[in-house]
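What follows is one structure encoded as structure tokens, with my remarks underneath.
In this view, the complex is presented without one of its protein chains, the others remaining in place.
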Amino acid sequence: MIETILMIAISGLLTGGIYALVSMGLSLQYGVARVLNIAHGEFIMLGALIIWTLCISFGIYPLLSLAISAPLLFGIGFLLHRTLFTSLKTRAPSPAAVEGNSLLAAFGLIFIIQNIALLNWGSLSRSYPYLESVVWLGGTAFRVNRLVALAIAVVGGVAFYLFLTRSRQGKAIRAAAQDPATAGLMGININWVLPLCFGLGAFLAGLAGFLLSMSTTVNALMGLRYTVIALIVVVVGGLGSIPGSFIGGFILGIIGSIVNYWEPTLVLPAFYAIFMLLILVRPTGIFGK
Amino acid sequence: MNIATLFTPRNRKVFAAAFLLLVLIFLATLPLYGGSYYILVVTTILMYVVLTVSWTMFSGPTGYMSLATAAFFGVGIYIGTIVGEKLPLLVAVAAGGVGCFILALLVGLVTLRLRGIYFAIFTFGLLMFLSELILYLEINIWGSRGRHVFPASDEAVFYVMVVICVATLLTAYFIRRSRLGLAMQSIGGNEEAAAHMGVNTTRVKVLTFAISAVFMGAAGAIMAPSLIYIDPFIAFNMRYSFMPVLMAVFGGMGQFYGPVIGAAIFSYTERMLRLEYPYHYMLTFGIILILVILFLPGGLAGLIQKLQKARVISKLWNRGKEEQHANT
Partner (left out) sequence: MPILEGLDVTKNFGGLAAVSHVDFHVDRGEIVGLIGPNGAGKTTLFNLISAALPLSSGEIRFKGQKLNGLKPHQICKTGIARTFQQTKIFADMPVFQNVLVGASFGTPTRVSPSDAARVTTEALEFVGLAAMSASAAKDLTLVSQKRVEVARALATKPELLLLDELMAGLNPAEVSEAMELVTRIRDKGIIIFMVEHVMKAIMGICGRIMVLHHGEKLAEGTCQEIASNKTVIEVYLGGETHAGN
């Protein structure tokens, strides 16, 4: 009995940690850069597959691969916002149109990124061996890689949260999220902060991709599921609240783990049920304004 | 005689009606001289016209981007398959339409009270939600993964699709010109102001959204036989949410014929490229969508409108009108 609870708990925390990272990234992109990046999951997938390639084809040590892949994704995200989404903002007739157009553009991005990945890696699932030794906790076996992933997810999430709330740059970002115009007047360079935040979101996606590649198999089509879950987490935590996404991620991770134990195919339906309930009762989410 | 005299406004309507009649006759007689392949190609084109025009019916004027087209299409496939096992084809198609109407009502009532972002998120995830739910039902309640679809002749499928397509186009056309269409445009213009002018915005949105879903569901139901075998991953495919968006945006949502042209162009292109270049063509379509959003926001129809305003074409028409007045 204890082993089952422990297994569910650790599994839930690990998944929750990944959800938290992914959702914080998405929340950052929507809250500051005002783009609902439905292609977010594809960035995770890219992060995972790039690391796989670096490990398997080039023999680079996984953690070092992370040091290459995550900044690379940051760069891609930064450039994408600076070119595509900034253009959309300048060309759009109204703010509502910007949101609509950005959404459609992100929709197109899904297919672009996914098909590039399919062309490059095919549709087979991949994994690589890393830290596969087993550790016994409370009578259940856990692979070290999953525990390490969990640790990194929690540490990464907390570090990011502290960065946003305590550091100067973090405060600048949050100011820009609240009121871009005024933030601009306060000396914050909006032209850099917005793409920066979008890139940061992609960076977090890359990190999440690394953690996933370490603990499960990955393939070119895995992105969509994480996007949907991240979207639900962001709503549950509160649109625009990054701490909300962090906590919401863990909540859903644990709930998902419990449901998964009984009925794996009902995990997403369970999330949707929570989603629907929340929208009906408290659309602003847990921490939303 | 000056050919410009032919293009008076009244004559334009006559020409348009004649053109449509020709198209209808062509479609009605196609099975007589077209082979199985061509019938399927045209059926697919018509299917995309249905999906695109019904997507535009709601998302065009209101600006609420629905990403649920594939979800309704998939639900239509499943309802059509299940109902069609025991009941006639037309009943299956109707069931697909009605089922999706109800589903869309529920989705709309839950999400359309709130800002558009909730609607976008909910409709985006609906696909995965439904496919996993049906997977659960198949494994645990229905006992088998996937199912075979009842057989139907290519001609029957074709004719039903023609009917659905005509119904979709007529509905879209009349809604556009109706009180409901005016209400939706006002919502797209400024939702708060529309509400203050007496428009029951939630009711208008939910109603139109539900109506648009009927055709998506019916189209899914009638396409099921041509799939022969379905399971959640075959029936629920993001492609059917993406293609209508691409087609509508490319064709241009400002004019009625825009989505139709977009649907025709891309469904034919997809047909040609899909087997040989499965990943390349999707990649290209994604790039095209982004390029159109950036550089041609009004789509093809918007471009045509701009050219019409240019002096070349209007001169022709004006001369035609002058001559007409001179001759009366």
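Chains here go by letter, A and B, matching the order in which they are written, and residues are numbered from 1 within each.
FYI, a contact is a pair of C-beta atoms (placed from the backbone, for glycine too) under 8 Å apart; a residue touches a chain by one contact, two chains touch by 3 or more.
Computed from a predicted model, the values in this text were never measured in an experiment.
Residue-wise, the contact with the chain that is not shown comes from B:195, picked out of B:40, B:167 or B:195.
Per the touch definition above, the residue from B:105, B:152, B:182 or B:296 contacting the chain not shown is B:182. Summarising the interface, chain B meets the missing chain with residues 179, 182-183, 185-186, 189-190, 192-201.
Keep this in mind: only the chains that are shown with their structure count from here on.
One finds 33 Å separating the Cα centroids of chain A and chain B. Only residues 36, 38, 84, 87-88, 91, 96-97, 99-101, 103-105, 107-112, 114-116, 118-119, 224-225, 227-228, 231-232, 235, 239, 263, 265-269, 272, 275-276, 279-280, 283 of chain A touch chain B when the two sit together in their complex. In the complex of the two chains, the chain B residues touching chain A come out as 63, 65, 67, 110-111, 114, 116-118, 120-122, 124-125, 128-129, 132-133, 135-136, 139-140, 238, 242, 245-246, 249, 279-280, 282-283, 285-287, 289-290, 293-294, 297.
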